[in-house]
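One chain of protein is taken out of this complex; the other chains stay put.
Here is subunit A:
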Amino acid sequence: MSNNRVSRRQFLNYTLTGVGGFMAAGILMPMVRFAIDPALQTHAEGDFVQTSTKVADLTEEPVKVDFSYEQVDAWYKSEVTDTAWVYKEGDKIIALSPVCKHLGCTVNWNSDTAHPNQFFCACHGGRYEKTGKNVPGTPPLGPLDEYEVSEKDGFLLLGKKMANTLV
């Protein structure tokens, strides 16, 4: 009988392994989820937001497209309006994020008369080419982000923000 008794040492071993296991799982699970989730989510239909812009109306000249979606931040729900600069390059639709890669101001298309056909950031004079490529010598250190695009019933859909694929 006494052989089956759990000694103090064994007891501690068991519990610590158990607790350690839980802790390891607690640490690893989110890491695994972070690693896998984005890959799984990229093509989920629900991630695209419908805009009121018709694909047929788009030209080679970038236009501002607003789109809204609901953002849930803990218990606080809010409607977020985002903007993208959208244009056509041949048959391809390109949507760029207007957020300057320097410190986050909103960039405008063609608003600096000295440098036409570029995106311009009024904050510290940052400039980007039409592809979103940052012009060297201006403060931004990277290209503008891009949005995934899609089409439904002739309307433009915008999806996830991703790193620029054009430059």
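By our rule, contacts are C-beta pairs under 8 Å (C-beta built on N, C-alpha and C of every residue); 3 or more make two chains touch, one makes a residue touch a chain; residues count from 1.
Everything that follows uses one rule, which is that contacts and distances are computed from a predicted model.
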Undepicted complex member, UniProt protein name, chosen from "ABC transporter ATP-binding protein", "YpiF family protein", "Putative spermidine/putrescine transport system permease protein" or "Xanthine dehydrogenase family protein subunit M": "YpiF family protein"
Identified contact with the non-displayed chain, of A:Ser7, A:Thr59, A:Thr81 or A:Thr113: A:Thr81
Residues in subunit A touching the chain absent from view: 66, 68, 79, 81, 100, 102-106, 121-124, 139
